Each structure stands twice: as structure tokens, then as C-alpha cells.
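Here the complex is missing a single protein chain, while all its other protein chains stay put.
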Amino acid sequence: MDVGFIGLGNMGAAMARNLIKAGHRVTAYNRNRDKAAELAKEGALVADRPADAARTGVAITMLANDDALSAVTEGPEGILAGLPADGILVSMSTVSLAVTRRLARAATDAGKVFIAAPVFGRPDAAEAAKLFIPVAGPAAAVAKIEPLLAAMGQKTVPFGDDPVHAAAVKISGNFMLQSAIESLAEALALVRKHGVDPAGYLDFMTSTLFTAPLYKGYGGAIVTQRYEPAGFALPLALKDTKLALAAADEAGVPLPLADLIRDRFLIGLSRGWENLDMAALGKVAAENAGLDG
Amino acid sequence: MDVGFIGLGNMGAAMARNLIKAGHRVTAYNRNRDKAAELAKEGALVADRPADAARTGVAITMLANDDALSAVTEGPEGILAGLPADGILVSMSTVSLAVTRRLARAATDAGKVFIAAPVFGRPDAAEAAKLFIPVAGPAAAVAKIEPLLAAMGQKTVPFGDDPVHAAAVKISGNFMLQSAIESLAEALALVRKHGVDPAGYLDFMTSTLFTAPLYKGYGGAIVTQRYEPAGFALPLALKDTKLALAAADEAGVPLPLADLIRDRFLIGLSRGWENLDMAALGKVAAENAGLDG
Amino acid sequence: MDVGFIGLGNMGAAMARNLIKAGHRVTAYNRNRDKAAELAKEGALVADRPADAARTGVAITMLANDDALSAVTEGPEGILAGLPADGILVSMSTVSLAVTRRLARAATDAGKVFIAAPVFGRPDAAEAAKLFIPVAGPAAAVAKIEPLLAAMGQKTVPFGDDPVHAAAVKISGNFMLQSAIESLAEALALVRKHGVDPAGYLDFMTSTLFTAPLYKGYGGAIVTQRYEPAGFALPLALKDTKLALAAADEAGVPLPLADLIRDRFLIGLSRGWENLDMAALGKVAAENAGLDG
Partner (left out) sequence: MDVGFIGLGNMGAAMARNLIKAGHRVTAYNRNRDKAAELAKEGALVADRPADAARTGVAITMLANDDALSAVTEGPEGILAGLPADGILVSMSTVSLAVTRRLARAATDAGKVFIAAPVFGRPDAAEAAKLFIPVAGPAAAVAKIEPLLAAMGQKTVPFGDDPVHAAAVKISGNFMLQSAIESLAEALALVRKHGVDPAGYLDFMTSTLFTAPLYKGYGGAIVTQRYEPAGFALPLALKDTKLALAAADEAGVPLPLADLIRDRFLIGLSRGWENLDMAALGKVAAENAGLDG
């Protein structure tokens, strides 16, 4: 399939590469051209503007935040300008419900189709085509891009035709992930302060009740106090927490656990931890308990 | 092995039965004699007093709380009075660090051995001998009772020779469990309020990142708003949260997530939900968001 | 002095009237013209557009929120377009730091002067010219409008030349006020649940340590459960809490008490209390404790 790919960061480049491997013809755009040039070596065409990548009929975006998505979507050189009638914009990054809603409406108004298909998984999962993808948008369009999603992820689950729903799933899922880390952070501080071997504790918990790999991964980082290099750095994590709080705010949902996590990230950042992984919630909990973190 | 078993509630009766099945000779004591009589049909001897059950040389306790444990352990008719020299008390219920510490010292002072081996698992896991058991106490004694633990659980993990450590693992683990439920409660309220199908959301999360069965179990209860009959009722859950907060207090560890959960349980109880399962954290979150719970 | 007044709600109308009484010549603008017509009876001139009111050289705004302030300030019919060179915009409503910063810059860029002078006080204080006013902006301009502020308030305190500082004082002060209410709410729930007469308790506290009138006022509302008519309704209060959280967010300041208050307001709104006064934090605390509120 012909497909435009906009946004070639760690995640995006890996995803685009998997599309190429699966036999799709990718036209790539990245603000910094070097990234696109690199992908060209693997067979991608290079677009000079988002609109050009979108002329393929399907434009996938994988960008840092709301502003970056708006910047490539709107305006005379943007995706919506470049997509042909009934062309599809597939928004795969983690963005706010508000921008999802606004751009979905703009797409519809322009006779184009907007699909939200944000991804769960870190760069290694992107590379291995093992992402988890909730997807929402008009059914026919979702069916059409299904092969593309299949080339990037290990599991795609539909959430109806409103793109905002898939964005909400992603935001809420990230919140659950951060909650699990905060829970590990507090639990480990508690047992450590009582003299229990934290590695033994984590090993016990993750081999019995908390068998999901994320507990082992984040718990391990906390136990070994290894917060660098960051898989997902504090400022990005804080951005995600704010997306959850903004979504909660829109709908009038108190989210006290997200409040707590946000404050913990702020504490970390106020201590200069902008390069630490979000597992550093464990460092906040440890230091607040008088332990080295 | 000859073993005394004190406390034949839902959990205790199932555990004692598994000991009998495994060929151990169980002498059972229960405040309410009917329970012991029932077990006698399956081959248990019946003791009139905890001290009598303890004369076997090993006394296992499975009781509701600190007070119940103290009541059967201390005094002239208590376990410590009945245990022979070097006899072993195996405390398997969830009790405070404080009572664990106090009784362990009392046992040592009396020339007896105290082991903490609290269990993770609900009655069905007890029945199936699938409990998870952190254990701590003097190594030789732990080795001696290992066959007993093996008859009741699927996995036993040692945490050194201080019984308080195993108690801390249990208390901290319960806190992680409650945290996971609170996280589900808030996440599900958020997506519901945005119109996402909560069952679909749960299904997605539990088949991707949150694969630990507890997420499916508690999440399912929240999604279907099925909080009765309670597997573990609010008042018992609140007791556990208080144990975590007391342990945190002793060691000077802030545990804001436990604060939050405690307050949520109190809200539930103030609404008359004493018969609901602790999954009713989902009902609190839903109602606070203006949803039916 | 010649002065334009934009925004004739309960607060604004009373403030404009006090300017007239003090001998100033007021040119009033209000989106709904009836309000301006009413003021005309007392001597005000009526402007058709914000820009026209601003031609007086000094334009005071008293509006509901950021959007309303932006709407009357920017654009060809807005205040900045109408103000003569070196003309002064005095922003007196409670708005975000962000909009204050943005409009202050826009004013400066246009060769005009921006002063923030938000007010503390309810409509009765506005009417009695008893408002408290933190003010910040270029010193000469602040000196020039001092007689106007004196006609509306009982106390004006300068906070330097950056308008954002006065806005921060107002936002932070509102947060302190809401915190005091939350504190009363919880304290009163606690004593009530223990059988103490809450009126007696409040009387004791407010005649000893908590002598500031606000404690008597808000505490009295909670004790008598009289939340209507609202002096300041829940949705407006929530707006203020969000301003505090946004200001905190900008500067990376955790504000856990504001998180708590925001969640409490959301709970109230989810129960349909949009017409209740913000003292209804007392109703949330009472109901959460199983008391009638």
C-alpha cells in the first residue's frame, strides 16, 4: 500500500521501517531531513512537506505532542491539504483528547478521514513490530489500514468509530502504567525501610500475583536504582500524566492517583532529574522515606 | 508430621484439610467448636484449648486479626504455654508488624520458635493448595515446617530469619493489590465518562500490558458492577490498609497511595457498603465521577 | 478622571458605580447592553464597543474569565485598538497568569500599558468600596490610576512592575481561601461524627485562634448546611482552583492541597451541585463521613 509517514523519531523510524519490510511503499517526512534520508536508504521515498507525504492517500503521524501534530496536519503544507478526497490520516502518537477531537472534525469537514491508533510499547517493541494498538475511526477506513497496523503491532483492537475513544484508551492506559510504578515505588520503600531485601520482595511479588512484565521491568529499575539511561524520561511521563488529568478535567472525573503522580514527577523535576526514567517515582518515594534512592 | 491448627475459618479449614490430605496428623482448635467437629470427620483430632493443639510441637495459626492471634497465643491456655521446648508457632494470617514482633519475642523468651508465613490467596486458592507463602524465621525451624507449607501452597519463598520481614512482605503485597484496584477504578471511570466501552477497555489492557490475573478479576467486577458476594469485604480490606499505614508509620514512610485507598474505603463504609467486595473502590470512583456504580 | 469600564456583572457594576460616585467620568461597555443602560441612569456614558470605552485613556476590565478578557482586549474593536498611545488597561478580574502575560506583552508591543489589579471581595464588598487590591504594572501608570483603585477598594498594595505578579497574588490568595474552607469542612465533619455540637465548635475556634471573618462566614454556612443562594458557586470556584493548578504547573510547583480541593469540587459537581456555594466542600466532607450534609 502507498503510505505517508510523518515523524521519524525513535518510535516512528522503527514503525516506518516495519512498513517497508512488509512491502508497503513509504513516503517519509521528518522536520529534520537527516532522519528521512536515513530511511531512504531502506527504500523510503522522501517528502519535502507533510502534504506531499499525504498525497499517497494514507498519512501516518508519530509525533512528540499536540503542537507537533497540529503543525504537520493543518495549514497549506499540512496533511489535510495533501490528502486526496477520502484520504486517511492515522494519528498514532499520544496526544490529547482535545486535539484529537479538533483535528478529527477538521478532517471530516475537509472530506477526509481521521483515525486514532495510538500505540503501547517502547522503541524495542516498535522495532520488533510488537506494539499494542487500540484503534478508532470510521469502520471502512479502519479496515483499509488494518494491514498497515498489522505490520507495526502484535495486536490491534477496535474501539468504534470515534477517534477520541482510542485516544482515551491510550491516555488511560498510560495512567494505569504510571500507577503501577507509583505502587511499586511506595511498596518497595516500605519493605526496604523495614529491612526486607527489596530484590527478594520484587521477585516474590512478580512471580506470584504481579506477573505482568511491566512490574518486573519497573520494579527492577527501582530496586537497582538504575534510572538512566531513560527509556521514557520524566518530562515525557509528566506530559502523559497531564494528558490524563486534562481528559479527566474535560469529563469531570476526579483522578486523585494521577494528581499524586503528577506531584511526584514535579518533585523529581525540581531536583533536576529530567534525564531520569519515569521509574524514578521510586527515587522520590525512597528519598521521602529517608532512604537513598 | 504432628501439627496443631488454630483457626478454622474459610481459609484455615481449607488449609488444615490440605495438611490432612498430605498425610499430616492435625489437631485442630477453633473457638466455635462446630468447625473443629466438621474437620474431625476428615480425620482431625480436636483440641479443647490452643495449648492442647500446640502440644503437637508445631502450631499453625490462621486468624482474623491481631487480637485473635494474641488471644490464642498468650495466657495459660495459649499456644506458647502448650508448645514443648523448641516447639514452633507458625503465624499464617495477616497481622501487624507490631504483634508479630511482640509475639516473636515472647516465643523466644519462652524458649519456643516463632515463624511468620502469611499467605496470599483467596479461599479457592487455599482449597486448591495454591497459596503463595513468604516465610521468615530461624532457618532450621523453617526447614522443618517446609513440608507443611508445601502441602498448603504452590510457592514458598524465604525472607530470612526475622518473622517481621515476612509480615512486611504480606502487608506490602496487599497494599500493591489494593493499589492496582484503585488504579483500575479511576481508569475505568475515566474511559466510561468519555463513552468508551469499559469491558472492551479492560479486555484490551488485560490482554496486553496488565496480564496479571488480578487485573482481569478486579477489573471485571468493576466493569460489571458486581460487588456481591464479597470475596474480601470492605471492612477486611480497610483492616489491611491500616496495617500498611501502621507499618509505614513505624518506619517513617509516607504512603500517600495507601492514604488515598483508606479514605476511599471509609467513604464506601460510610455509604453502608460493608458487605461489598473491596473491588467497590470502583464504585467510589464511578460515583465521584457522576456515573452509576 | 476619564475612564472606560468594561464588564458590568455584579462586581463590575458596583465598582463602576463607585467610580462615578467618586467623581470620575465613566464610559461603560457591556456585551449585554441593558446593564450599561442601567448605569447610564447614574451618569455613565455608554460605549458601543470596548475600543470606544478605551478611548478615554484608561480602560478597566472586570470579566468572567480569560476568554472574555481576550475577547474585549484584542481585535479591531478591542481595548488595545481603542487606547491612545500610553493608554492604560487595568485588568481587575481573576484571570490566568498565561493570559495576563500574553496581553501585557501585546499591550507593550502596541505602545500601551497593562496593569493587573485583581480584587478580593464579594459583591457586597465591591458595593461598599471595601475591596482589597494587589496591583502590579509600570510604576508611573500605577500611580496615575491610584485614585481609581482608591475609589473601589479599601486597601491597595503594590507588587512591582510585572502584572503577572499581581495575578499570582490573587490566584494564590483564592487558593488559601479555598484551603481554609476545606480545613473547616474536614474539621467540622470530624467533630460532628464524634457528637460535638458543630456550632459550638465553630464559635470556639473563631473566637480564639481563627478570628479572620472568613472562618466565621464559611464555617457558618457549613454548620447550618446553607449552601444556597451561592455567594460564589461551585463552577466558579473550580475555575479558580484550576487557575492555581495552572499557575503551579507553569512553575513546576506541586500543590497537593489544590489537587484535593479540585477533586472535591468535581465530586460536588458530579452530584449536581452547580448552584451551591463553594462552602459545599463541607457537604462533600460530611457525606464522605456518612453524615447528612
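So that you can tell them apart, the chains are marked A, B and C in the order they are listed, and the count of residues begins at 1 in each.
One rule holds in what follows: contacts are C-beta pairs under 8 Å (C-beta built on N, C-alpha and C of every residue); 3 or more make two chains touch, one makes a residue touch a chain.
What you see is a predicted model, and the numbers here were worked out from it, not measured in a lab.
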item	value
Contact partner of the left-out chain, one of C:F114, C:F175 or C:F265	C:F175
Candidates C:Y29, C:F114, C:Y215 or C:W273 - the one touching the absent chain	C:Y215
Hidden partner interface residues of chain C, rising order	97, 120, 132, 134, 155, 157, 159-160, 162, 164-165, 168-169, 171-173, 175-177, 179-180, 182-184, 186-187, 189-191, 193-197, 200-201, 203-205, 207-215, 244, 247-248, 250-258, 260, 285, 288-290
Positions on chain B contacted by the hidden chain, ascending	242, 249, 252-256, 259-260, 262-264, 266-267, 269-270
Residues in chain A touching the chain absent from view	263, 266-267, 269-271, 287-290
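Here, only the chains that are shown with their structure count from here on.
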item	value
Chain-chain pair with the highest tally of contacting C-beta pairs	A-B
Most distant chain from chain B, judged by the mean position of its C-alpha atoms	C
Chain A and chain C: spacing of chain centres that average the CA atoms, whole Å	39
Geometric centre distance via CA averages, chain B-chain A, whole Å	38
Between chain C and chain B, distance of the C-alpha-averaged centres to the nearest whole Å	53
Junction residues of chain C, two or more chains touched	263, 266-267, 269-270
